[in-house]
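With one protein chain withheld, the remaining protein chains of the complex are depicted in position.
Now for subunit A:
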Amino acid sequence: MGEAGAGLLAIGLLVLALAVVHLPLGAYMARVYGGGRHLAVERLVYRVTRVDPDADQRWTGYALSLLGFSAVSVLFLYGFLRLQGDLPLSLGSSGMPADGAFNTAVSFVTNTNWQWYAGESTLGHLVQMAGLAVQNFLSAAVGLAVAVALVRGFARSDTDRLGNFWVDLVRGTVRILLPLAFLAAIVLVAAGAVQNFMSPEQVRTLAGGTQSLVGGPVASQEAIKELGTNGGGFFNANSAHPFENPNPFTNLFEVFLLLLIPSALPRTFGRLIGSTRQGWALLAAMAVLWAGSLVAVTAAEAAHQGTVPQAVGASLEGKEQQFGVWNSALFATATTMTSTGAVDSSHDSYTALGGGVLLLNMLLGEVAPGGTGSGLYGMLVAAVLTVFLAGLMVGRTPEYLGKKIRQRETTFVALYVLAMPFAVLVGTGLAVAFPGPRATVLNPRPHGLSEVLYAYASTGNNNGSAFAGLGTDTVFYNTTLGLAMLVGRFLPIVFVLALAGALARQRPVPVGEGTLPTHGPLFVGMLVGVVLVVAALAFFPGLALGPVAEGLA
């Protein structure tokens, strides 16, 4: 079978697997967040932590709990990273410096998993397993909680209550992420991923050289890294590393894992608001964007335009032989269209157009299907913006799912839309304005600008993948990229919760003659258009000077 036929079959198998689990997983998550009794283990957690699970919170209370929890998580992880040299299983690694520990703590708590360090030479097993992987679970559960709170804003009426943050956090962790991660980790380890607590061991190679064989609790971290759309590799090479991703099966399985929850959430949304066709509409918009991006990246890589790919005869620099061009392009598209940022190939060495589309994927705000939870709330905000713009065109008050989109709601939507470009563009501007940060750019000219823009796009969108040529282990980058992650994560979350609070207070208006239907192809097309136009307005100049200029050169 030819490369294209095999690649298409792999994509087909992936889509089929996602389709099979879509309905049951979507319905299951709706039950988890839809109320009902607490499990015994959850009651135990609430008792030990002295949290009242039956308190219903206003949006302000919900936001305060979320921010308090996240602040404590950053501090805890910061301390863990600083002190790791004095803890067991450190493998001789010492504590991280202050700026690096700040960056990494923020990175994992914000679901970004940007990594300035190389795991195998910087971190011991304990801090990876009990520090970083814990946030892989909890940051994903926080994203789910915010999405569910927004959905409740649409589903509820005449109330100022959005649910209980602690219950949503614990249920997402205990009932969704933990069981799925456990199953996924067993599959990975059965397929050859490593799971041990060994220190690096030096062996004499066959040809008489030496090589250090590394180990660690890798499979357990790999599973939640994909499932929670986190992306932080146990090793520097991330999912290109054979111990994280040993063969073509695990490669496709990991793509499946990182798309699993985000692609099922529109179903959860449909169930919770009592209209599954509204969920199908969001899923359709996600699918259109995702498929378009996949075609563009794969075509660019297969055509291998550019000086070096033409000299080589294929776009194979930075790609594993066993994954080849097609499966690598599939992984790259999925990881930048969600907020994952795991990589099975070096994005920096992609063709100008292929790498440019990966950059654009993140700048679209990661809504197709987006991060765990953050994809759904991002797409819902885009849907509200779409009905608002449609309302402007026909001159009537817009509404979505029976809720009026008035000045208050529009304000929060506008603030949400502006937060991410603010983090990305201010960060990129600062970095290229000063000679210090410019000095660590690896590749010359337009590709260098792409590296910087990619770094702030990745952190501002909590993705975490990198055009890794940029040397980011400096105080400047650790600090500003850390701030970009904080701004890109928590400002939108606060605006989403405020929007949810405003929506929940409304009494739904009945569907009338002039109501724009939000479940048909017309609305899906408009939604896709809005997502593209918002990104284009903010980022066209940057993209033109980076990947576009390089591709035309």
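The definition used in the following text is that a residue touches a chain if its C-beta (ideal position, glycine included) is under 8 Å from a C-beta of that chain, and two chains touch if they have at least 3 such contacts; residues count from 1.
In this text, contacts and distances are computed from a predicted model.
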Given the options "Alkylation response protein AidB-like acyl-CoA dehydrogenase", "Potassium-transporting ATPase KdpC subunit", "3-oxoacid CoA-transferase subunit A" or "Putrescine transport system permease protein PotH", say which is the protein name UniProt records for the missing chain.
"Potassium-transporting ATPase KdpC subunit"
Which candidate, A:Leu87, A:Ile186 or A:Leu491, sits in contact with the chain we can't see?
A:Ile186
Listed residues A:Gly35, A:Pro88, A:Gly313 or A:Pro541, member touching the removed chain
A:Gly313
Contacting the left-out chain in the complete assembly, out of A:Glu120, A:Glu226 or A:Glu366
A:Glu120
Which of A:Gly215, A:Gly402 or A:Gly542 contacts the chain that the document leaves out
A:Gly215
Listed residues A:Arg152, A:His241 or A:Arg489, member touching the removed chain:
A:His241
Residue by residue, what part of subunit A touches the chain that was omitted?
1, 3, 5-7, 9-10, 13, 45, 48-51, 64-65, 67-73, 76, 118, 120-121, 129-131, 133-134, 137-138, 166, 169-170, 173-174, 177-178, 181-182, 185-186, 189-198, 200, 203-207, 209, 211-215, 217, 219-221, 223-224, 235-237, 240-243, 246-249, 251-252, 305-309, 311-324, 327-328, 343-346, 348-352, 355, 442-445, 447, 450, 467-469, 550, 553
